[in-house]
Structures are given as structure tokens and as C-alpha cells.
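A single protein chain has been removed from this complex, and every other one stays in its place.
Every chain is named by a letter (A and B) in the order it is written, and numbering of its residues begins at 1.
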Amino acid sequence: MTDNGHLSGEFFINGDVACAEGAISAGCRFFAGYPITPATEIAERMSRRLPVVGGTYIQMEDEIASMNAILGASWAGVKSMTSTSGPGFSLMMENIGLGVMLETPCVVVDIQRAGPSTGLPTLVGQQDVMQARWGSHGSYEIIALSPDSPQHMFDLTVKAFNLSEKYRVPVLIMSDEVVGHMSEKVVIPEISAADLIYRKMPQIGSGPYHPYKADESLVPPMAIAGQGYRFHVTGLTHDESGYPAMTAAAQDRLITRLVDKIKTHADDIILYDEYMTDDAEIVVCAYGITSRIARYAVKLARQQGIKAGFLQLITLWPFAERRVRELASRVKTFIVPEINRGQIVYEVERCSCGKARSLSVPHSGGDVHKPETILAAIKECHA
Amino acid sequence: MKLWRTPFDHNHSAEPLAYVFIDRERCKGCGFCAEYCPCDVLKMGSELSSKGYQLAVVKDGDKCLACGFCELICPEFAVKLTINNKVHSEIKS
Partner (left out) sequence: MPDHEGNGHSIIAKYLRQDRLPHIWCPACGIGPALNCFLRAIDKSGLDPDKISVISGIGCSGRVAGYVKLDSFHTTHGRAIPFATGLKLANPELKAVVFSGDGDLAAIGGNHLIHAARRNVDMTVICINNFNYGMTGGQVGPTAPYDVRTSTTPYGNFESPFNLPLLLYASGATYIARWTVLHLHQLENTMTEALLKPGFSFVEVISPCPAVYGRMNKEPEGLDSLKSYEKRSIIKNGADPKDVGITQNGPIIVGKFIDVDRPTLHTNLAVVAERAKKQVKNS
């Protein structure tokens, strides 16, 4: 362990623990959460580690409180995180919207299980990905990442903190029960300050501070409580000064910027991985745990001489729209296996603009796809 | 006014302990200040503000004891009290 409490080296840990360690390495020093399967191990790890590295762990009375507590902590200048699963994620929705509106950096981890309602608490699902995008009311853009392994959990948690600090937006890690609970080798690198991003602060003495006055990056500098700026922020529609502005014009100005600050930086935010797509006629598009099975199914298809390729979505939101459009212009079919009854497939279909067919390989949850199921779908399209 | 003799508190009573000022733009005529002024310095007038509220007015400013209750109870932050420092320093001395 280093002086600042980061671990480094090789570990055999599960995805939840890797996520917690990623947060500590990223500089997260505040965690508020509520017990829920299959995310509890993140909270437990944080409760053990944070006091040692000078941070604060608190178990709140529910997920609504947890979400608000991390927003409050972020405004006190501390990188903060919460973790949950479907039912808790639903409870957090309203205040994820508050995070978007106040432009508050923070990270929310959803270890997805099968729903709706209590569903299958101990078994996998990928059913919250549309909720991640649209779950809070109103028009907004958000960032959501989808890890496929414990190592990925670590890496993407660090990435999530960097993105949230850079763009002043809650970043969602849309993991799932299998990734959360599987143990694999995780290499934790030495993380230096240069690897980490911290929110832009206002320049002291540069005139009156307007909490929501942005430059061309569209991301305003963020003061924190106690620095003497005596600023006001509100969940109401506001102008650059931070005060309520109850007009359609102010609403348009604010919402356009909130949306554009993510959209115009989509290329910086979006991550995806590809396998054998160069000459592919059929592309399997998957994310999270399903991507590991899909990749294997594509390998099997290639062995059988089928020109199949694989697109792994690492960033779910903003959606990898441009890449899917490019592929759609030259592939015949997209196959989208996901552990839900069809969510991301609609995005793929939208971006294909009718140029390529989109086929859903749904799964109700509780289990992952069998490679044969995906392979059968590839073969069916090939025939 | 001609006085037969100078009252012992003449210097104090000739000038009020504080000057009450009512912001006519802020006053919304709730009547709290007039009702709870312990010395009846304030009353509700008949004049209406530009927004149509019945304005509180200073009826008898000389009586003000500078308790500050009118300032505190005004829901609109419309009442301002300026302490008459001259009288206060006289009292102190």
C-alpha cells in the first residue's frame, strides 16, 4: 500500500471490490450507501477502506438519502460515490436529476439484477440501461459506462470519476451481478495525480462568480462551499448567476447547454471495442457481461466461416451513435443480445437508419446468454 | 413650544430614540408592525402603495423606544430603524 492508501499490485478480487478500489485510487473520499444485493460488497469495502485513507463512509437511511449525501459531499469539494442495484437505482432517479441540474460531479454504481420490482436479487440483469438514460424526469444527457470484468470495474471507476469531474455530471457505472460477484485477477497500477482529473475551480479575483457561466467548453468552473463565494444553486431552472429564472428562454438556454456539454464532447467520452468488424456482414453488439459471451460466439461463427464481427459498447450513454451509423452503412445485420427484453437494440436500430437490420436476442434475466443462443442468431441471419 | 420649566428628560424626549422608516415599495400592509408596536409609533394609513397595499405609516415617531420589534416582525424587510446615536450617547454618559 502506498502512503496515500492506494493499493497497487496484483489482486484476486471480485468486481464490487475492484470498483471500490478504483474509487479510492481515483481520489473518492466520501461514500454514502444503503445495503442491497448484489452491490453491498462495494459499501462494505468502502466502510473498511475509507477511514484508513482519511475519507468518510456513511450508511444512510435509504438510497434517496445516499444520493443526496454524495451530492452534498461533492459540493463540499470531496469526490463522492454511491452504489446500489435496481430498486435503489429507481429511488435515486429524482436526485440524479438534481445532480445533473446542479452540475455536480459524482459517481453512481448500479450492479444490475433482474427486475422489475424485487425480481431476482441475487441474479443478473441488464434491465436498467434505459432507466440510466431516461430515468429522471426532464431533458438531459448523462454518462453511463458498462464494465465486463473486475479489471474493467477498476479501470472504468477511475475513468468515471475523471469524466464526472471534467464534465460536472453524475457518471453511472452500469455493471451487473455477474461482473460484481466474479473474482478475477485485477492489476491495480500506481496511480499518480497526473492520471486524475479534478474539477475546474473559479479563478479568485476574476470578478463576481457566476456558478453557471461557462466558457466554450460549456462546463462552468465549480466553487465549493466554504470558499467565500457565497453562491446559490437551485434545482429550479436558473440563469448563469445560479438564481431561479422562470422563463422558457432561460429553460432553453440552460437545457441546451446541459445537453450540449455532453453531446459536443461525445468523442472524448465514448469508448468501444471491436473485434473482426473490418469485413463483417453481421455485427454482434453487446455490453457488460454479455459482451464476453458475444465475443466468444463471434469467434465460433468465424471458425464456421461466417463473416461475423463484434462491437462492445463500453460507454452506453452517450450512445456510440456515429460508430453504429458507420458500421450500418456496410454491415447487413446487427445482433443485440442483452439481459433484458430489448433496450439498447432500439438505439442500434435508430442509428442504423434502415440501412442494416437489427435483431434482438432478449433474455429475461437471472442468467447470462448461452454462446449457442447468440451463435444460432448469427447463423439464422447468415442463412 | 414654550415650556414653563424644562423637564428632566427634555433632551431625550425632544428627539426620538430611533427613526422608523417604512419602505413604501416593500410594505404589503399586513399590519403586524402597527399592531405590535408597544408605543403606538406606527399605524395603518389610508394611502395605498403602487401595488395597491394599504401602507403602514409612522404616526408618532417621537415615542419610539427603539425596541426593534417592528423591524423584526415585518415579513417584507420593509421597516428600518435608525438608532439616534446622539440620544444614546447622552443616555450612556
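Just so we're on the same page, a contact is a pair of C-beta atoms (placed from the backbone, for glycine too) under 8 Å apart; a residue touches a chain by one contact, two chains touch by 3 or more.
This one's a predicted model, so the numbers in the text were calculated from it and none came from an experiment.
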Visible contact partners (per top-of-document touch definition) of the missing chain: A, B
Touch with the omitted chain, as defined above, among A:Pro87, A:Pro121 or A:Gly235: A:Gly235
Sole contact to the chain not displayed, among A:Phe30, A:Phe89, A:Phe319 or A:Phe334: A:Phe30
Hidden partner interface residues of chain A, rising order: 29-30, 32, 48, 51-52, 54, 56, 58, 60-62, 64-78, 80, 94-95, 98, 102, 225-236, 243-244
For chain B, the residues touching the chain missing from this view: 18, 25-26, 28-32, 35-36, 53, 66-69, 71-77, 80-85, 88
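FYI, only the chains that are shown with their structure count from here on.
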Distance from the mean Cα position of chain B to that of chain A, given in whole angstrom: 62
